[in-house]
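Every protein chain except one is present and positioned as in the full complex.
Labels run A and B following the written order; every chain starts at residue 1.
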Amino acid sequence: MARWGLRGTALLYLGLMIVLPTVVVVARGFGSGLSAFRDALTTPGAREAIILTVFLAAVTAVINVVFGTELAYVLVRYRFPGRRLLSTIVDIPFAIPTLVTGVMLRALYGPISPVGAFLGRHGIQVIFAQPGILLALLFVTLPLVVRTVQPVLLELDETEEEAARVLGASRWLTFRRVVFPKLRPGIVAGGLLAFARALGEFGAVVIVSGNIIGKTLTAPVLITQLINGGKPEDAAAVATLLFGLSFVLVLVTERLLPTGRKEAS
Amino acid sequence: MSAVRTPRLSGSARRLLVHGGFTAIAILYVGVLVVAPLIGIAWAALRSGLSTWTATLTQPDVVHAYVLTGIITAITVVVSTVLGVVVALVVARDRFPGRSLVSASVDLPLAVSPVIVGVMAVLLFGRGGWFEPWFAARGIQILFAVPSMVLVTIFICIPFVIREVVPVLQELGVSEEEAASTLGASSWQTFFRVTLKNIRWGLLYGIALTTARAIGEIGAVLIVSGSITGKTETATLYILRAFDQNQDASGYVVALTLALVSIALLVGIEVFKRREERELRT
Partner (left out) sequence: MSTPIRVEGLSKRFGDFEAVRGVTFTAEAGSITALLGPSGSGKSTVLRVIAGLDAPTSGRIWMGDEEQTFKTVQERRVGFVFQHYSLFRHMSVEQNIAFGLSVRKVPKHDQRKRVDELLELVQLSGFRDRYPDQLSGGQRQRVALARALAPRPKVLLLDEPFGALDARVRQDLRRWLDDLHRELGVTSLLVTHDQDEALELANRVVVMHEGSIEQVGSPNEIYNDPATAFVAGFVGSASVLHGHVVDGHVQFGEHRVGGAGHLEEGAEARAFVRPHDVRVFADDRASGSLEATVERITTLGWLSRVMLRLPDGQVITAELPNDELEGVDLGARVWVDLRRARAFQARDAVTIAEPARVVAEG
């Protein structure tokens, strides 16, 4: 009896909190017909925003896949003083409010800070420009990649690598042919998660980007502008697109690394 | 006569160099990306001086913003914990058709932009929304009021609890629960006396993550709240408005307080993790 009570609640949760909102977004997004949907997506600001969002998310994913995997490897395989501290610092972006992240970047690279002023003199603009957005996205997605790759690394059987080295393989070769293939699903999953997260990031971006149409306006910020500007249908259209992308990414990631894998410390 | 070429560095010395190099890269990356901005905000907030601090923190709308954040967070944590544990039990233990669908859906709120969550709420509860007539008829306001803010925050935070509890449940297995049932314990007794005790670290960790996330929520609440100063403005919404209205100094102050709270939570999480490790090791 208790089992059905539990199951019922879980299914109710699924229905009310997941299925229902999903359906409403898609229904309203396509509600005014496919052409209206296409129109909404191709209004000038919208196209640029979507392209910019996807582009920056992709760059973020690639950069953090490289550095995140490297970090994960260092944290798992090496021993050095401060390793624990490094691990904790990697988790900071998980805990800090995204808006505060944007504020921090603004503080560090804004015109009033020495760093920002220095960079400005050399013609590098970070705040209210794309580099700032990129830094924000990198900050926010770093732990996603590291904590996705780490458990995979931890579960690796080191004896296979030892066997390879005994057979004469160099460390690099061992990594390339024994370790990397095993890591690949984790790395890809981490990259996809980072991409999905970066696609939807709002708080960090809105403060740091200046939201300049066609230059630094991202899709999530555009959606809020549309809603606050009284155009819920257009907002729904862009949201549906973003949502569809995220949904597909979740499915693919779940296939690669199912829930239940405990995230490493 | 063949000459054996001796490398300039011995094997282990070279390896040390490689290790050192990799470690340095890692530290440098994290330093520039994560640590530097933290220093930045500390500097920006502290340089404004004590008077700005007191002025900001005693402002009525700031105080209200903190209180509202606290209330929403508290409700979210309670609901997320209870509902999260229920869903986790079903996902981890129960076998029924459609279970894998529930499992995959658990992660959805995590991958979806909070802005989209806000749009979902508007489409459901806003003017012309599917649920709007029902609530309007009863005079209950969801949108532009605290209820919608709580709802979206719960939606976004529940996965944290579920994701932390499910692996623990799976690793534990059902044998202790079965033993309890043979000894005469009812389902409730078994849950409270055996299951809950066994998942406590994972659950606490999930609760800590939920708290941090709820405090920091901005995208969804921005859309559903209408940002009505003094009524539906959370701490994060205040910060947004502060920068919009060129009151950067106040913005930095409140932002730093939130950062400190989050880091305190993070430290708490680390402590939980270490306790859990110690328990597992003995």
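Just so we're on the same page, a residue touches a chain if its C-beta (ideal position, glycine included) is under 8 Å from a C-beta of that chain, and two chains touch if they have at least 3 such contacts.
Because the structure is a prediction, the values reported are computed rather than measured.
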item: Shown chains touched by the chain that is not drawn here; value: B
item: Chain not shown: contacting residue from B:Glu178, B:Asp244 or B:Glu277; value: B:Glu178
item: Contacting the left-out chain in the complete assembly, out of B:Thr54, B:Ser100, B:Gln141 or B:Gln189; value: B:Gln189
item: Sole contact to the chain not displayed, among B:Arg14, B:Arg127, B:Lys197 or B:Arg275; value: B:Lys197
item: Residue numbers in chain B that touch the chain omitted from display; value: 175-176, 178-186, 189, 193-194, 197-198, 282
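Rule of thumb we're sticking to: only the chains that are shown with their structure count from here on.
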item: Intercentroid distance (Cα basis), chain B paired with chain A, Å; value: 15
item: Contacting residues of chain A [partner chain B, same complex]; value: 1-3, 6-7, 9-11, 13-14, 17-22, 24-25, 28, 67, 70-71, 73-75, 78, 80, 82, 86, 88-101, 103-109, 112-113, 115, 135, 138-139, 142, 171, 193, 196-197, 199-203, 206-207, 220-221, 223-224, 227-228, 232, 235-236, 239, 242-243, 246-247, 249-251, 253-254, 258-263, 265
item: List of chain B residues in touch with chain A within their complex; value: 15, 19, 22-23, 25-27, 29-30, 33-41, 43-45, 83, 86-87, 89-92, 94, 96, 98, 101-124, 126, 128-130, 154-155, 158, 162-163, 166-168, 170-171, 187-188, 209, 212, 215-219, 222-223, 236, 239-240, 243, 251-252, 255, 258-259, 262-263, 265-267, 269-270, 273, 277
